[in-house]
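Take a look at this one; I'll ask things after.
Here the complex is missing one protein chain, while the rest keep their positions.
For clarity, chains are labelled A, B and C in written order, and residue numbers in each chain start from 1.
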Amino acid sequence: MEQYDEKLHEECGVFGVWSEAGTQVAKDVYYGLLALQHRGQESAGIAVCKTDGPRDIIDRKKDMGLVTEVFSEEDFAKLQGNMGVGHVRYSTTGASNLENAQPLVFHYLKGTLAMVHNGNIVNDEELKMRLFDEGLVLRGTTDSEKVACLIARLRATEPSIEKAAKKAASILKGGYAIILMSPRKIVCMRDPLGLKPLCLGKIPTGYVVASESCALTAVGAEFIRDIEPGEVLTISKKGLESDRELCGSKHAHCVFEYIYFARLDSKIDNISVYSSRFRAGGCLADTYPVEADVVTGVPDSGLAAAAGYADRAGIPFRLAFQKNSYIGRTFIKPTQEERESAVHMKLNVLGDVVRDKRVVLIDDSIVRGTTIARLIRMLKHAGAKEVHVRISSPPFLHPCFYGTDVPETSQLIAKRLSTEEIREKIGADSLGYLKLNDLNTITNGMDICRACFDGNYPTEVYQETE
Amino acid sequence: MEQYDEKLHEECGVFGVWSEAGTQVAKDVYYGLLALQHRGQESAGIAVCKTDGPRDIIDRKKDMGLVTEVFSEEDFAKLQGNMGVGHVRYSTTGASNLENAQPLVFHYLKGTLAMVHNGNIVNDEELKMRLFDEGLVLRGTTDSEKVACLIARLRATEPSIEKAAKKAASILKGGYAIILMSPRKIVCMRDPLGLKPLCLGKIPTGYVVASESCALTAVGAEFIRDIEPGEVLTISKKGLESDRELCGSKHAHCVFEYIYFARLDSKIDNISVYSSRFRAGGCLADTYPVEADVVTGVPDSGLAAAAGYADRAGIPFRLAFQKNSYIGRTFIKPTQEERESAVHMKLNVLGDVVRDKRVVLIDDSIVRGTTIARLIRMLKHAGAKEVHVRISSPPFLHPCFYGTDVPETSQLIAKRLSTEEIREKIGADSLGYLKLNDLNTITNGMDICRACFDGNYPTEVYQETE
Amino acid sequence: MEQYDEKLHEECGVFGVWSEAGTQVAKDVYYGLLALQHRGQESAGIAVCKTDGPRDIIDRKKDMGLVTEVFSEEDFAKLQGNMGVGHVRYSTTGASNLENAQPLVFHYLKGTLAMVHNGNIVNDEELKMRLFDEGLVLRGTTDSEKVACLIARLRATEPSIEKAAKKAASILKGGYAIILMSPRKIVCMRDPLGLKPLCLGKIPTGYVVASESCALTAVGAEFIRDIEPGEVLTISKKGLESDRELCGSKHAHCVFEYIYFARLDSKIDNISVYSSRFRAGGCLADTYPVEADVVTGVPDSGLAAAAGYADRAGIPFRLAFQKNSYIGRTFIKPTQEERESAVHMKLNVLGDVVRDKRVVLIDDSIVRGTTIARLIRMLKHAGAKEVHVRISSPPFLHPCFYGTDVPETSQLIAKRLSTEEIREKIGADSLGYLKLNDLNTITNGMDICRACFDGNYPTEVYQETE
Partner (left out) sequence: MEQYDEKLHEECGVFGVWSEAGTQVAKDVYYGLLALQHRGQESAGIAVCKTDGPRDIIDRKKDMGLVTEVFSEEDFAKLQGNMGVGHVRYSTTGASNLENAQPLVFHYLKGTLAMVHNGNIVNDEELKMRLFDEGLVLRGTTDSEKVACLIARLRATEPSIEKAAKKAASILKGGYAIILMSPRKIVCMRDPLGLKPLCLGKIPTGYVVASESCALTAVGAEFIRDIEPGEVLTISKKGLESDRELCGSKHAHCVFEYIYFARLDSKIDNISVYSSRFRAGGCLADTYPVEADVVTGVPDSGLAAAAGYADRAGIPFRLAFQKNSYIGRTFIKPTQEERESAVHMKLNVLGDVVRDKRVVLIDDSIVRGTTIARLIRMLKHAGAKEVHVRISSPPFLHPCFYGTDVPETSQLIAKRLSTEEIREKIGADSLGYLKLNDLNTITNGMDICRACFDGNYPTEVYQETE
């Protein structure tokens, strides 16, 4: 059930494009960002540059809001260039301001630099002190600015921006997918563990990079491959140049991309998001079979797993909820004293689908448990005889240090209650979570980071001060 | 496939509430309108009144835009009252301005009057001349203002507003669902043919009326019954008073409410919208069986019929499209020269669902045929071996005079081409439309208006000049 | 001292233009309204029409706000026509909404009608009952709508719009300047007493009418003459046609136009506003001579009288206040606890001008007395040895029923205190008001309405209920 307050939030989506001199790419970045909008709805920005123009001219527009709110037709008259980067951002309240919105643009010894960044640097504090000790001055509070400053400084002693990027990568710890736009080239880098996704596509006049392959599709690009964990890829007039020196064998791909973050029509590190969710449904059907009449999912994030469960269990898959797509950010929520809840406004049960039926209800995760409890009540009120809940991920128990916004641990229901207690509290007739080992099944045995479920972090972590 | 340029548009949704003196209803109207937003996205308005206040004070806010755009928290501090009416409107371009947005408010001999109206009066021109001859002056160009003026004038010689409303009903021709707010009561009226829907619900402190039952659910009201065609229902301190003198035996309920306009979770004239669409899918499976691997629907309007087809045919129902819910009215469409089409941005195929599969694709209607053609191309490009299109309504051939916005006849593909020609043009492997007679099956034999399919209009019609 | 909360407010300015078919007049109306903006800052609107177009097409834009806020470049692409009317409005809070903003546009038996109106109809209630009895329905609460409806109704039995206007004039009581735009002509009417101003100008392609001559200048029009009190003037392809049947010999021109409302560069009923104020200063110098070093005025409304005083008294005229022109409607006023007052922010004393000087300070009127008291304190704090206040109007004692917004009588300082008591309260060294008889001097002996000073109303008046 997407975009509800209950849910975890990805923090960003990035997009970049390099095209032949003389072409215009700003609209491509726009369409790419639209396809990545689910990764961040708080701010959006585009920066473009001409590879045959002056080295210090970058045109940029960024603002708070959705992509369609930030950009209007006239903006594209001003955003002229054949290279571009774009960014959509979700952010926790405190640091949510325009200064921190991306793309960031910098002026330094070698000209200009634009940067977009998805992820989180865990040695952010260490990095800040290193930069401050060297006399650097920062304008905002994001780790992104620190990374850009680090790269810019390293460029002073490194022969190229891509070498500086690689040097920075050897210093940075955490998860990141970064696209840099230097006056003549695009440089992409992905953290050596592969925590954050980044993929490459081809258009007739050049190349496109994006957080997810659905953004390649949106601009008509052909998917080539994922950027390798640790790879530094340069796109310029010379074509593609790849530096894989930092690529290692230990990977830790974020499993939550498959469970919830990524769009169903994306493929990440060779695994289709749809298929992995469909398989999760199958695993749940194997582990927790139940006699039932209909399988449904919480829109939209539980639907693919529901189809998988239905397929394995041989029970019909049906849509049981009507969604109100007009309820967005400016919706005025009913107060406590008023009759209705926000969940009720956003979803309503289709009584004909569930009346007198035993229902299997699939959702991707339970964070606080309040939403699923309301949905179960709604189903029963509409006549469902039984509601069997299946969750396509294990219980959520640990914070994420790599860029996912998670509520305080004390608010995680699985931290406080047993599965049976949760079942009782939410009013389900049965409740089953995906088994930890099945995470490997759904990701085809790939190396994954599943620290939010088992607490085994793939990097050192630093306690956050805030 | 909702909200695309191709689709027909309903023109309005209405909502009214009467609650005990001292209670506040503006927020209820707000939530009711949110649930009716699919019936009109161009303007929204709320008017409220206190039954124990002065007879000439009505507070109103109306503006162009979506319900969530028009109203902010502070508006509700000003909209004080225990009776209220609300309106959402879609309108064709010409007359689309704030003056015509509803609720309309009038001052006349007996005090004030607010009105909301869904539908279209076919003897509008006759009515205008009658009013002009009597010396009336109009401010806007809508038939709604004329209806209100007619009622207000008739009130001079009729003993009550509900009697004036009934008298007006004997003059008006066409389809309408009207809610009047007089200083002390709410009066509802529905055209004698029942072309436009209107239903009644109960809340602890009073009553609610709405175009669709989903709006009753949204405010926690209990569904009581539909307003009868021809009925004039008055809600006041005395409770409900019904005048059924104009109720006749000839009905003509708009079948397009079931096919496309109404929300799936609504029940209209005792027929569930979901069930009627589900049955349409069953009819299509009976009429046009085909060997296939998966059944899917065009989101969101084809999904219920797809489930019905799947159920009858014993083929799995699956979701095959990923929808981008962030593409709204301000989306900048790609130009012809750019790579992508708007359809492509809004929907993307889930390759895993259709690859190497024979696909049955259900949509509710074909107007111009361009969207369905693109979707078929997308499915085939994603690997679908065959695409069999089933349309859950008959070919659309005739204009509507009762409030539905229809393209010029020359743009209706079914007017120009045979079914086989359409099939070829859109690139489907087979194509089947719902049979005319099945319209009766899906509406359980109820009297319906199906003039858009067969040209038999239930009233006189007047050629529109514009 | 204009625009301060203390001041009286004129309620409207009107503008109209008729030009040859094929020309465009919307921008002229815009510039005309800009020149009349001092007469009303709350809403602005323009309606235009083509004399060779269909009889029922009028394009209009109106909104709350200043002229420059309401209109943007793109509006003028839509406002196409060779005839136009415009309106700026100030209104007391209650009825201040868009529905009441002008131009009003009406549809009736004979086509369309647009109307702009400055003034107030004193038999408004009588008029309303007459219209209601005839079955009319009103949309707003202004007397303007009632006047328009009356004219439209009368048109049914009168042979032309100008005849209907004249017939209406025989029914209306009060002060008004009205410009009607019928599909083929502009009709102007002014109340028989001449309470409200209206003048005529010539442009190469036609004619212009406006509340004040400064608006003629703004569009490069040549001043021809004032519309006569009681005159109905029609401008059409046939040129000017004047109907003077209702013109009488008893006039009552509003003297406050000269004292405060009108712009200094306007000439009304053959009297220059600047000259009348300059003469008022002379009268004050004759009546209340004083030994002084410098004469100054409260910006901007006291400056012309100050020059007149200086001229007569042979004392230098100087500007003694610096005005902050950036403080507009959105200025956040300091709270009581904060150090500064709004007056202080808007005006600051130029110490060099008044230090150790005996100052004569001229203002146009005293309503509540708080502003003048603050200014005197500021002057003394800056070193003025004496401050002698001269007011270029008599004490304000009675309400206005003809369109001027006046505070409740209880708030009028002259109603409660003698001149000597006021002098003491405001801290002036001497205080003199213009003598009643001098009102005739400053207006060259013309028949004037000075009811706000002497209570002799030129028409019956009806006690206002609100």
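One rule holds in what follows: a contact is a pair of C-beta atoms (placed from the backbone, for glycine too) under 8 Å apart; a residue touches a chain by one contact, two chains touch by 3 or more.
All values derive from a computational prediction rather than experimental measurement.
Shown chains touched by the missing chain in the whole complex: A, C. In the complete complex, the hidden chain is touched by one of C:V29, C:L66 or C:C254, namely C:L66. Considering the full assembly, C:F278 is the residue among C:F132, C:F278 or C:Y402 that touches the omitted chain.
Checked against the full complex, the one of C:V29, C:I46, C:A101 or C:L303 touching the unshown chain is C:L303. In the complete complex, the residue from C:I171, C:L264 or C:V461 that touches the missing chain is C:L264. In the full complex, chain C touches the hidden chain at residues 27-28, 30-31, 34-35, 37-38, 41, 66-69, 71-73, 76, 203, 214, 217-220, 263-265, 272, 274-275, 278, 300, 303-304, 307, 310-311, 316-319, 322, 324-328, 330-332, 334, 338-340, 344-345, 348-353. Residues of chain A that touch the chain left out of the display are 98, 104-109, 132-141, 148-149, 152-153, 156.
Note that only the chains that are shown with their structure count from here on.
Taking each chain's centre as the average of its CA atoms, chain A and chain B sit 37 Å apart.
For the pair chain B and chain C, the distance between mean C-alpha positions equals 49 Å. With centres taken as mean Cα positions, chain C sits 61 Å from chain A. Residue positions of chain B in touch with at least two other chains are not found.
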